[in-house]
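The complex is shown incomplete by one protein chain, all other protein chains being positioned as in the whole.
And then subunit A:
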Amino acid sequence: MPAPDLSEYEQPESTPSATPAPSTRPSLPPTPAAPTSTTNRRQTTGLPRTNQRSPLHRPLLHAETLHIQTALNSSGDLADEVLRFGPDSVSRESLHTLKPGNWLTDEILHSYIGRLLHRHSLQAALLTTYRPSAYFKSFFMLTLLQEFSPDPRRNNIYNYARVSRWHKRLPNEDLFQLQHLLIPINVNRSHWILTVIYPQDLRIQVYDPYHTPQPGYLHATFRFVQDEYFRLTAPATTQPPPMDPPTQ
């Protein structure tokens, strides 16, 4: 199994980081004149691997730690919007779930995934093979399956019609032009997993830290991909035949 494509995020950012820390980034040591040890065998650029890490993978500055502590401990109306990134807002109540020992809310997940994809777009936009990536809100699966229907006969039944307009939020409104479509899923109101559709590889993958088999979600995702394909390839609605055909 190839490594998830998300490893692209390990690449250094090409744009200036939001956090002003150029001086703390590891400065490049002189390139080894003659790599002799075997540890250098995998290096292709001549730079030690430690310097290829993202500037985000560094210890936080004291000022940044203070900033985070202040935000996490801020008091005020829990419903206040304290963070916004594109269409994703985070309330103070949600932000507080980042403290140790708390369950994360959907707002935290969406905001984080939104940032990941934004960073990915900045880094990958220069590639000739670049394709946009997108994500669905974590409410996708429960909408698709009607997980909370009070009627057991209608509960957990796949129904494409309920999400048939979600493609309007995708770039070009076309799933199959994407690099990734990320779908976070809340399992049993207690656990987060991530399903990723890789349309270019014709692959769907479920990432679950517990490695619990999720055949239902995998199958529903597969059917959704099929239904999106049928929607896109459906013949355009034909003109109705003339009501008054010519007569002899």
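By definition in this document, a contact is a pair of C-beta atoms (placed from the backbone, for glycine too) under 8 Å apart; a residue touches a chain by one contact, two chains touch by 3 or more; residues count from 1.
The rule is short, and it goes like this: contacts and distances are computed from a predicted model.
Colleague: Just by its UniProt name, which of "Anaphase-promoting complex subunit 2", "Centromere protein M", "ADP-ribosylation factor-like protein 2" or "Small ubiquitin-related modifier 1" is the chain not shown in this complex?
Modeller: The missing chain's protein name, per its UniProt entry, is "Small ubiquitin-related modifier 1".
Colleague: Sort through A:Arg58, A:His118 or A:Arg169 and give me the one touching the missing partner chain.
Modeller: Looking across A:Arg58, A:His118 or A:Arg169, the contact with the absent chain belongs to A:Arg169.
Colleague: Can you say which of A:His67, A:His118 or A:Arg154 touches the chain missing from this structure?
Modeller: Counting the whole complex, the residue in contact with the absent chain is A:Arg154.
Colleague: Footprint of the hidden chain on subunit A, which residues?
Modeller: 78-79, 87-89, 91, 93, 97, 103-107, 110, 136-140, 142-143, 146-151, 154, 163, 165-166, 168-169, 186-187, 189-192, 209-210
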